[in-house]
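Heads up, one of the protein chains got dropped from this complex, but the rest are sitting where they should.
Labels for the chains are A, B and C, by order of writing; each one numbers its residues from 1.
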Amino acid sequence: MTENTLFPPSNNIISENDRVMILIPSGGLRTVQMKLGGIINLGKFGQFLVDNIIGYPYGQSFEILEDKKVQPIKSLSFGLEERDSSNTEDSTKESTPVPEAFISSLTNKDLVDKGSDIQKLTVEEIEKLKTEGGGNDIAKQIIEKMIQSHGAFDKKTIFSQEKYLTRKQKKFSRRFTVLKISPYNMLSYLYQEKEPARVLDMSEETLGLLLSHADVRPGGNYLLMDETGGLIVYALMERMQGQGTITLLHENDQPKLNLLDQVGFTEEQIESIVHPVNLLQFLYPEEERAKNYKPSDEGIEGFPENKKALHFKRLRKYHLLNDTLDLVEKNNFDGFISVCTLNPTTLLPKVLPRIGGSRSIVVYSQFKEILVGLNDAMMKDKNVLMCNIYESKVRKYQTIPGRLHPLMTSRAGGGFIFWGLRVFPKEGIIAVGRGM
Amino acid sequence: MTENTLFPPSNNIISENDRVMILIPSGGLRTVQMKLGGIINLGKFGQFLVDNIIGYPYGQSFEILEDKKVQPIKSLSFGLEERDSSNTEDSTKESTPVPEAFISSLTNKDLVDKGSDIQKLTVEEIEKLKTEGGGNDIAKQIIEKMIQSHGAFDKKTIFSQEKYLTRKQKKFSRRFTVLKISPYNMLSYLYQEKEPARVLDMSEETLGLLLSHADVRPGGNYLLMDETGGLIVYALMERMQGQGTITLLHENDQPKLNLLDQVGFTEEQIESIVHPVNLLQFLYPEEERAKNYKPSDEGIEGFPENKKALHFKRLRKYHLLNDTLDLVEKNNFDGFISVCTLNPTTLLPKVLPRIGGSRSIVVYSQFKEILVGLNDAMMKDKNVLMCNIYESKVRKYQTIPGRLHPLMTSRAGGGFIFWGLRVFPKEGIIAVGRGM
Amino acid sequence: MSFLEHKTIIKEGDLVLAFIGGDNLKPIYVTPGQSVNTRYGTFSHESMIGLPYGSQITSGKGYGFIYLLHPTPELWTISLPHRTQIVYTPDSSYIIQRLNVISGSRIIESGTGSGSFTHAFARTCGSKGKVFSYEFHEPRYLQAKKEFEGHGLTNVHLTHRDVCANGFDVKDLQTNEPFYADVDAVFLDLPSPWEAIPHLQSVIAKDRAVGICCFSPCIEQVTKTIEALQKNGWIDIEMTEIAGKKWDSRKEMIREVDDAVERLKDIQKRQAEGIEKKKVWIEMNKKQKEQDVANGVPLDERKRAAQELKEENKRKKQQTERDYGFNPWGKGKRVMDGDENYKWFDVSRVGSELKSHTSYLTFARFVPQLKK
Partner (left out) sequence: MSFLEHKTIIKEGDLVLAFIGGDNLKPIYVTPGQSVNTRYGTFSHESMIGLPYGSQITSGKGYGFIYLLHPTPELWTISLPHRTQIVYTPDSSYIIQRLNVISGSRIIESGTGSGSFTHAFARTCGSKGKVFSYEFHEPRYLQAKKEFEGHGLTNVHLTHRDVCANGFDVKDLQTNEPFYADVDAVFLDLPSPWEAIPHLQSVIAKDRAVGICCFSPCIEQVTKTIEALQKNGWIDIEMTEIAGKKWDSRKEMIREVDDAVERLKDIQKRQAEGIEKKKVWIEMNKKQKEQDVANGVPLDERKRAAQELKEENKRKKQQTERDYGFNPWGKGKRVMDGDENYKWFDVSRVGSELKSHTSYLTFARFVPQLKK
């Protein structure tokens, strides 16, 4: 319950030891730590020295030059996007230019589609170019080589040529943006890195919906189940910035919070707000409190340093669990958030007595069918009011004036949430007036 | 199996005795019959004499004049839509004009929202105007009266004024369009008239998806269950235009096809393509064939006319059922379409043996959850291949250049379809290669 | 009572949202002597004081009830009298998430409108953050001012101004001294955001990346907004839409084909019995007539008896018609959803109307050019 704890990253400038998110032209994300003297290798997108990007604000984009140097650039955009920008003088300087010597066709009428036949440049040749060191010049070389060896580039329309170039630039350009790490982009990262199962298939917009429906704010005391390795804990911590408590209910011997290390939290920062409690402790707090071992401080002065440290650590653990059990037994949590795969229909009745009046119950599931069962049960259980199932889906556009349209494909799924309010019904009321 | 039967409406010109669909400015639909000398009463949208619209092509719009006369107009559109039209000279002539004397504000800044307070015209006054006979002039009068008595019309921006006018015009203008009756607009009509349950909540786009997935074409022989009172039968008949057969499986003593009368089919037209068969006859064709009563034609020449007619009707029924049972026992239907509320998971296995190889199985349900159970069962049953659940949702736009956006609200629901293909698996195959 | 922190017990003067039914929430300030009137009864404010939030209370008459809910921005959005188009939770939650609004964030919001989104911003920024909200329409400005004070939104800095004409620069509300807003994120819900965008430069943060979201219903507004953002140095411009859906759950009866077959057999059996009965009845009538004629019963007496018999039969038939025979799905009975005498599917359903569009959301970022 410490106030004013600064959570990572603690400032708005790329700083030594920060964990940062790197966005590459293909849309891919990576997390890396800013170790002075370190070299960040982006594979075919090049390499750069950490020292060269320290001191820039988060959000800055760079182009890789020779010798692992970088040059700040305005943004990652290419070709089509820049063409439509009003300050074209600036942006064409930054983009890989369309070679002017190439002829284009008015329509694609004479273009024969033969797929890979048309690319005379061999895979080996491209691979060789890609592995060569150096900066964005290499990308320009690759793309120019590809155009030269493209049998029918001049048969394409200008539009098709631009589209082709943008695609190649996204594939080869040695540029990147440094983003401040956040739950939002960590979720994107986890999803993209083919681990949707790790985040139970949750989308960014569903996370946002969940946080709003749960009324998460600085100073609240929430009960949370988080099966994502800490992403939801992270999202709450970011919103709360050290004000309030998160009682983390879990089903294992220890809570799994590996993601929090990954984004740079220290154990102390975590302990200052997160109170872990397992199902046994949560359901039988008195029995488990009795088992809570309080280390004796007899003869503590005479202990060697390491033994003293161990003693204080054990004492801290003892107090943390006691404090947590106090929170549990108060039966007044400011909300319950569940992002886990236990059957919510049997779980929720066990949790409800611990939640404060008029506070939110928010249960996430990858599958609507599971929440239909829960909603049905809760409509009968009079302790939860205004039960419904909600979904939020974002639809992104190709935002190029003159070529505006929704993206042709997007990720499916993203999950659903159940939202209801904990209430205290009177006994023996005739069901008149409840507009169900 | 008669070829070349002409189905109603039999031509493209509004003709005597046709059943037609009337579209009114509010978007509402009505079905009426073109009885010569008849008067069609559209309530507050006015009245007109049938004779005055005979001979125009379907799709024609009209404005109601004095004395139940009409004047053909280009379209139903108003205000905003017309403003953006290129041939404004034409269209402003047709639309209720914005009174030019009214002042408008640059912004809505000074407009105080008080809802109904602002309308000084009493409800009674409007009601009185609405019930007055006459043509579109009345609408113009009502709208001008409303503007005059609107306390803050001059405080609105031109855009708000136009929006207000369009809304009022849609509410009061005495205009209409005559549409050819079709399954598409009958479905819209049934849905709009607050009978979504009658069509099992099916949307127009879902009907389209169902017909395509079922591979409905002239000449096919389909097995159909239709709990909508005949809408699906109608949709198939329209597509097939008398070529092929529809075996209509139903669970009652008689099939319910009241919708077909409503759109103007004769009994003969229906009998020429629709073969009704109830569940008992379908499941036990031999036993039911044995019970099929063939009227004796002994002494037929001596019968009085009415008895003779009855005899031939009975004979026709006898043959129709026999033909239908032949179709059933051939086990070679060109597809199965189910739009009914029987549990599909237990129904489908009883129907499958009657369906031809590689033919479509299409099952509609209002609820995805019901089809999830079916899909699951069919993935285990090796007799149906490529099972999936499909949904199609149309999103309509306010199609006014300069003010283009999706409609703010649209109907929810619309249903889902299960689609799979009937196949003949070999016995005892090891499940290698089926990429499920 | 404040939207920035939660209370457990209802006190005099608190804002309570009375749940009447469905989405019907009635905001009330607890005032002794006053009462809430619904069609289910009257509920005195006094009876609410001292109860925990979330309590159910019954009306004086003892039938009918309401629940006493603690206000949150999301519930406030539901209960709100709609003065203008509202930013609903699917949109507002995504905007907050994507603009990375957290405790301590400094936000610009224009226009204030009905003030619903202001509540969500204020809750999320907390007492360490700040929401600069601008409204050009005076009655709406005054209404919002009163509401924010009543709701304890102490972190909202409300200004009555047309930002398109006069920009975003702020003054201390007490001293009237201008100060630097130093804003992290901007939300523009204006008919022509492109007129406001050039004015942002003087108020946004100079030492860190700033996010923006412009909220416009029409596609043409988006096009102009994108142009203005590009012209003013904003990058990573992306237009999006949010589709929010809400379902309820219900029970749908399972109708088995075997039951349908049994029902058909039953109908046929009853029809056959009917034909048999009719034959018997005709035969009986015939015999009666012969007998009557033989016994010399007068014609009109015979007619009257026949008529009586006919009516008697009609009555009987009507009674049998009300009897559905084999009736596996409770036809004609009042069956409650989930009745355990029947089998049920668990299904879900969106209400009859769907919010298919609210507005286009155009996001962008501004990254200050810092020299190393």
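What to note about this one:
The working rule: a contact is a pair of C-beta atoms (placed from the backbone, for glycine too) under 8 Å apart; a residue touches a chain by one contact, two chains touch by 3 or more.
Note that the coordinates shown come from a computational prediction; the quantities given were computed from them, not determined experimentally.
When you scan B:197, B:310 or B:394 for touch with the missing chain, the hit is B:394.
The omitted chain makes contact with chain A at the following residues, 107-113, 196, 251-253, 278-280, 283, 341-343, 346-347, 350, 367-370, 373, 395, 402-413.
Counting over the whole complex, chain B has residues 12-13, 55-61, 72, 74-77, 84-87, 180, 182, 184, 204-205, 207-209, 211-213, 215-220, 238-241, 243, 332, 334, 356-360, 368-369, 372-373, 375-376, 379, 385-397, 399, 401, 404, 406, 421-426, 429-430, 432-436 touching the chain that is not drawn.
As a convention for this text, only the chains that are shown with their structure count from here on.
Between B-C and A-C, more C-beta contact pairs join the chains of A-C. Using the average of C-alpha coordinates as each chain's centre, A ends up farthest from chain B.
Chain centres here are Cα means. That of chain A falls 46 Å from that of chain B.
One simple way to say how far apart two chains are is to compare their mean CA positions; for chain A and chain C this gives 29 Å. Touching two or more other chains at once are residues 219, 346-348 of chain C. Residues of chain A found to touch two or more other chains are 369, 372.
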